[in-house]
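Then we have chain A:
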Amino acid sequence: MTFWNNPINFIGYWLNGVLTGWHLPAVLATLLIYVIGIIVMILFAMTLDIGLVWVERKVVARFQDRLGPNRIGPFGLIQPVADIIKMVIKEDITPDGADKIVYNIAPVLAATSVIVLWAILPLASTIYGVDLNVGLLFIVAAGALGTLAIIMAGWSSNNKYALLGAFRMVSNMISYEIPMVIILLIPTILADTMSVRGITQAQSGMWFAILSPLALLIFLISAIAELGRSPFDLNEAESEIVAGFHIEYTGMKFGWFYAGELLHAFTFGGFIAILFFGGYGGFFGLEKLAAFAWLNIPFVQALVFIAKAMFGYWVIMWVKYSVPRIRIDHMLAFNWKFLVPLSLVVLVNTALLNKILIVLPNWLYVLGMFGSNIVIGYVTVEILRAYGRKQRKAEQIPDPQAHTQEQAV
Partner candidate 1 sequence: MTAEQIIFLLTGALVLGAALMVVTVRNLLHAALWLVVSLFGVAVLYAILQANFLAVVQVVVYIGAIAILFIFAVMLTRREAMEKGRQTRNNWWIPVLLGLFILTGLVVLILSVPGVERTATALPSGLDTVQALGMALVSPDAYVLPFEVASVLMLAALVGAVYVATADKK
Partner candidate 2 sequence: MTNWIIWLLPLPPLLAFFAIILFTNKNKALSHGIAVAAAGLSWLGSMVVFIKAVGTEEFGKHVFESAINWLPTGATWLQIGVRVDPLTAVVLFFVAWTVLAIFVYSIGYNNFGQPKGDHDLAGLQPHGATVNENGHTHIVPSIEPMYARFFAFISLFAFGMFTLVVSNNLLTLFVGWEIMGLCSYLLIGFWYGKKSARDAAIKAFMTTRIGDVFMLLGIAFVYSFTGSLSFKDIFQPQMLQALASTPAFLGLSAAGIIGLLLFIGTVGKSAQWPLHVWLPDAMEGPTPVSAMIHAATMVSAGVYMAIRIYPLLSLDAHTMTVVAFIGSFTALFAATIAVAQNDIKKVLAYSTISQLGFMIAALGVHAYVAAAFHLVTHAFFKALLFLDSGSVIHGMEHGVLHTGEHVDAQDMFNMGGLRKKMPITFWTFLIGGMALSGFPVLTAGFWSKDAIFAEAFGSGHLLVFIVLALAAFLTAFYTMRQITLTFFGEGRTKAAEHASETTWTMTLPLVVLAVFAVGVGWVGMPAWFTGGLVPDWFHEFVGGTLSQVPEAVAFNWIPVATSLVVALGGLLCGWLAYRKVTAPAEDRLQIPLLKNKYYFDEIYAFLFVRPAIWIAEKFTSLYMDQVVIDGILHSLARFSLFLGHAFRNYFDKPVINEFIADGTGKAIKASGSGLRKIQAGRIQYYMVVSIVILVVFAFIYYFLKLGM
């Protein structure tokens, strides 16, 4: 066990040695090491978050045909730091009639709900917090915490816009949790495990994105909804409810929400990478070749993972900055009438085909899975088209009354 192939355990081992060398009881030592590990993990996430602020702003700028932050530091790299300083020194307001405790807990909880996700996020084959055998459910649980945080924030601000925003957000999250959970079952079926690492390793041969592209699509959509980003950002629709659930928050409390959202987005990019693009590994068996052994070095893997996560994150941003917001009833209808049934169909299809085709040679198996998804997608699109046509026909019936009035005028 060297530092290079198993850094976490190596450090842990070393620390343990040191602490017990200081005559600490073993129990305390382990506890201490766990605490340290947690802190390190949070710090890492947060630093990454600072980077994300920069990335986000740059990408937005490019999408909106601007330059973005470029004054402070090379390419404005120091800009986020400036932002943070600004937030910290801003006045921290707690409005009258607000439910103080809840109001103050909410942002922390919001950020926590994101950070806990990092406990199961495997940066590399040996760099990860824990390897839960219920990892995927853990994601959902964390999402539940996020929901709670938002509703707490919205309610405790004692502000109708905040409450409305919270209601919207919660209805949004709860309803989009359903397709997400259903879709999370698909990697579970394909990899025969809910452990995130297990899923990653199961994709060393073939990405699940290829075995089930529809699942990837649905997961992406519901993830965006879960994040409450455009086009599902009704919780903070400026034009309607000013800023939604965090309308009353200022300074670093707002900062928590903001940071939380960015990190959340990136984390979901990471989960997309893990669930569908083979996470830190998954070069279609390339890494098994001796020539590419260097791909298995943990740090390389971590870099690979971050790159893939960035890709997912970028897609999310892409959607956010190019798709307009949709109305809430449309959003819920889209979920209940389209996304949930479709995801159920995909789930059943995957479950059946996976059992049936597994006997076939590998390439046929992959082909079958992919083809089936394509077929389902095509059929869905056709159905939608037919439905749309029908609606258009229904709307285009000319109203003679109006016509005559026009003539009268």
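Definition applied: a residue touches a chain if its C-beta (ideal position, glycine included) is under 8 Å from a C-beta of that chain, and two chains touch if they have at least 3 such contacts; residues count from 1.
The candidate set was assembled so that all candidates are chains of the complex that A comes from, given by their letters.
Keep in mind that what you see is a predicted model, and the values were worked out from it rather than measured.
Only one option in 1 or 2 touches chain A in this complex, and it is number 1. Those residues of chain A lying in contact with candidate 1 across their complex are 27, 30-31, 99, 102, 132-134, 137-138, 140-141, 143-145, 147-148, 151-152, 155, 163, 170, 174, 177, 194.
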